[in-house]
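I have placed the structure first, in the form of C-alpha cells, so that the comments after it can refer back to it.
Here the complex is missing one protein chain, while the rest keep their positions.
Then we have chain A:
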Amino acid sequence: MNCSLQQEVLSLLNENAKLSADKIAIMLGESKDTIETLISELEETGTLLKYKAVVNWQKAGIQKVSALIDVKVTPQQGFGFDALARRIYQFPEVRSVYLMSGAYDLSVAIEVDTLESVGRFVSQKLAPLDSVVGTTTHFVMKKYKEDGIILDDPEQDQRLVITP
C-alpha cells in the first residue's frame, strides 16, 4: 500500500476522527473504495486503534481528578519493566503508562472522580506491587492543552470579513 497515502489518511483521522471515507477520498484525490479498503486494513492491523473524542470535562461541569505518578522500580528476575507495566495498565483508572529515562522508571497518569480515589489507587493498588520501590504523586491543578488540543476557548477569527 502507498505509504504516503497511508500517512495522509492517518494524519487526517488523527486530527478529525469524524471524517468519512468519502470526504477523505475527495480531499486526497483518491477513490472512495481505495480509502475504505485502506482504513479497514489499518483497523485490522491495529494501526488505527480507536476513534474517540477529546472532552473538556470541566466545561461539562464534571469534576475529574488527574494525577501523574512517578514510579521507581527494581526489576526482578524474570519480571521486567514490561511485565510490571502490563499489570499497571490493566487498572481502568490508568490513562497512560510510559517507561522513562532519568530519575524514575515508569510514569503513570491516572484520572479518577475524587481526591481520595487517587490516594486509594496509590496506596492500595500501585505501591503494594512487588517490584515498586517508591512513588511520587503529582496532582494536576489545571489543564491547558490535552492531546495536542488547547482547552481554552478558541480565539475569535480576527480577520476582516471581506478582504481583497
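A few notes on this one:
In this section, a residue touches a chain if its C-beta (ideal position, glycine included) is under 8 Å from a C-beta of that chain, and two chains touch if they have at least 3 such contacts; residues count from 1.
Basically, contacts and distances are computed from a predicted model.
The UniProt record for the undisplayed chain lists the protein name "Aminotransferase", from the options "Aminotransferase", "Acetolactate synthase small subunit", "Glutamine ABC transporter ATP-binding protein" or "Ferredoxin". Interface note: of A:28, A:68, A:129 or A:151, the residue touching the hidden chain in the full complex is A:28. The chain not displayed touches chain A at residues 12, 16, 23, 26-29, 157, 159-164.
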